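Only a single protein chain was left out; the remaining protein chains are all shown in position.
Here the chain labels run A and B in written order, and each chain numbers its own residues starting at 1.
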Amino acid sequence: MKSRIYMVFVLTFVAVISSGLLAYFAVYTQPYIEKNKKKEIDKAIMEVIPGVKQSEPIVNESKFKIFKGLDEKGEIIGYAVYTIGTGFQDMITVMFGIDKDLKTLFSLKVLDQKETPGLGAKITDDTEFLRFWKNRNIEEGIRLAKHLKEMKELKINEVNAISGATISSRAVVKIINDALQKVKKEVK
Amino acid sequence: MNLLIIFISALLINNFVLSYFLGICPFLGVSNKLSSAVSMGMAVTFVMTITAVVTWPIYHLILVPYHLEFLEIVSFILVIAALVQFVEMFIRKTSESLYEALGIYLPLITTNCAILGFALIAVLKNYTYLETIVFGVAAGLGFTLALVIMAGIREELDFADVPESLKGPGITLLVAGILALSFMGFAGLIK
Partner (left out) sequence: MASKENSYFSDFIKGLWKENPVLVQFLGMCPTLAVTNAVVNAIAMSAAVIFVLVASAIIISLIRKFIPAQVRIASFIVVIATFVTMADRYLAAFYPELSKALGPFIPLIVVNCIILGRMEAFASKNNVGRSILDALGMSFGFAIGLLLMSTFREILGNGTWLGYEVLGNWWDKWMVMILPPGAFLTLGTIVGVSKFLQTKFKKA
């Protein structure tokens, strides 16, 4: 009996010391971790809306966020949309900026992906993929061009697919079009 | 539909063993006989499903509301260890035959990183309760699938003329590599 009480005592003691230590450490690291998370999103917003100075969230769900992008006078210049969708292999997380009338997509940034290295993973590559996404018309959604074209030959709502990774490219287009539908409902 | 995607993804595309590298120790250790591979797989699937049922409420109903997320690792591993002990006791009392089949594998499961890994990934992916349970079942079945395929190959391998220095772990790892290559073919199954 005595040994059993001692057993419980030791285990409780170890657990209490450990959680105390962790609580202290958590309090110490928490601000840095939050800063990192915020910095990543803020940096992405700056990149996808040209000339944005500050932003405020309108929709803030875990898998879908909309941020209002404001200029230095506090006037709205566009929206930044954060969304997650299914790719070829796993989830793809992207951020894109659109103008305040929901007509033009400024640019696209891929935040997180686990596509095949060397093929689908090129969705993060500027020359192979992202540069075609500059200033696209989104009134009727984005489409993949039937075959690879030069930038200036692309229609205003078309983007090029990555050669050898059509499925990943198509997945990104679908993620953006789905998100645009939601944005149109949220932002009136 | 979303549940089906999670199921297929965890079972085939992002197979725990061949793509996430979780549960490698039992994968190399227990895959030399088909019968023990099946038992091990069943035991892991069983424990993983219960882990899903238990860890989700702990994280989302206790740790998050009280801002104790930093206790995630400590609480998960203790819960899993206690769970495994409990399951072992329960099986021993209720079913003799089931205990004989799974018994010796259960204690090994506590240190099987697939279980803790699963609990952590489910939190990381922000799954709902139902999604977490489906993910748990699928991940367990995916582990079983990889283990059973591997055991089937290794039983045949006994009759093959393998170079002396590759015998044992060497050839097992090479076979696992080829298996992982073929599992890559499942990518893109979901559109």
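As a convention for this text, a contact is a pair of C-beta atoms (placed from the backbone, for glycine too) under 8 Å apart; a residue touches a chain by one contact, two chains touch by 3 or more.
From a predicted model like this one, the values you see are computed outputs, not experimental measurements.
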Candidate in contact with the missing chain, chosen from A:55, A:83, A:116 or A:168: A:116
Options B:57, B:152 or B:169, residue touching the unrepresented chain: B:169
Touching the absent chain when the full complex is considered, from A:26, A:46, A:77 or A:187: A:26
Footprint left on chain A by the chain that the document does not show: 3, 6-7, 10-11, 14-15, 18, 21-22, 25-26, 29, 32-33, 36, 40, 112, 116-119
Interface with the undisplayed chain - residues on chain B: 18-25, 28, 70-74, 77-78, 81, 110-113, 115-117, 120-121, 124, 163-166, 169-174, 176-181, 184
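What we mean here is this: only the chains that are shown with their structure count from here on.
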Cα-centroid distance, chain A relative to chain B, in whole angstrom: 30
In the complex, chain A residues that touch chain B: 18-19, 22-23, 25-26, 62-63, 86, 88-91, 116, 167, 170-171
Chain A-touching residues of chain B, taken from the complex the two chains share: 5, 9, 13-14, 69-71, 74, 125-126, 184, 187-188, 190-191
